[in-house]
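Just one protein chain is left out here, and the rest sit where they should.
Our next item is chain A:
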Amino acid sequence: MSAAEEAERARTTRNAWALVTPALIVLMAAAIGPLVLVLIYSFLTPGDYGNVVWSFSLEGWQKVVVERDIFDETLHLAQAHLTIFWRSVSLSLVTTLLSFFAGFPTAWFIATRPASQRAFWLFLITLPFWTNLLIRTFAINQIIRNEGLLNTILLKLGIISAPLQMTYTEGALLIGMVYVYLPLMVLPLYAALERFDRRLLEAAYDLYASRWQVLLRVVLPIARPGIVAGSILVFVPCLGAYVTPRILGGGKLMMIGNFIELQFGQGRNWPLGAALSIVLLVIVMAALLIYVRAINGEKRGV
């Protein structure tokens, strides 16, 4: 490389850094800063009326999994906390599964429409995003509550004799979360299936595969990146869901998000809230790591 070329390259690099600096500062201040703050808070002592006292303590982290008996001060597993963790993870997994089973045929349907119609169907999928999440969740509540639309119809049809209790159950949470996150499953699945070469279907049928075998041996493996992406896009926000369990769970069925909010509000235990936030972050990171590995595995294979 000549001196002139080298000078040219140094100058472009300098310019690039100069241009990217403002964005980097915003990112540092808005993302990493608060994160560090949360990490620090998790090691402090809770104040009497919220906030924190600046003295080091592991109490916050301890309380994530164990709690001190009020009377004899012995430590035992915090059953309530573990229930909330378990509920969050299991509901998120089931939501992801249900979204997949509902989303895959939907995405396939859209991907197999003539190219001119696909934009319209995709528009329909994104339509719910146009309304506020809170309002949509209240709308679901209106449908499934005891005096709601669904129960009224079922009663009028004589299928049930007394209203079904659907609100404030895990079922209600599932309905709400699948409804909210389904588009996030459909869109990446669509992107994968739209690229799918449908001549491969004929090739597989021709080579004695049954319809199920075609689906399991050809379509699903090739659509895998889309399946993984959609699952992560549904699973991660489900874990941190706040509005849906707050409204459809009625404060009774908490998920991690509600539990964290509780610590910063009525619970007045900011260090525990901070520690829980970090735990949530770690679970999400682990999920993303699995995703990245799955994608890389695919790339290596191709």
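Rule of thumb we're sticking to: a contact is a pair of C-beta atoms (placed from the backbone, for glycine too) under 8 Å apart; a residue touches a chain by one contact, two chains touch by 3 or more; residues count from 1.
In this section, contacts and distances are computed from a predicted model.
> Which listed name, "phosphoenolpyruvate--glycerone phosphotransferase", "ABC transporter", "Spermidine/putrescine import ATP-binding protein PotA" or "Cbb3-type cytochrome c oxidase subunit", is the one UniProt assigns to the chain that has been left out?
"Spermidine/putrescine import ATP-binding protein PotA"
> Check the options A:58, A:207 or A:282 and report the residue that touches the missing chain.
Of these options, the touching residue for the absent chain is A:207.
> Specify the residue from the set A:111, A:186 or A:218 that touches the hidden chain.
Per the contact definition at the top, the residue touching the missing chain is A:218.
> For chain A, which residues lie in contact with the unshown chain of the complex?
Touching the missing chain: residues 197, 199-200, 202-210, 213, 217-218, 221-222, 224, 301-302.
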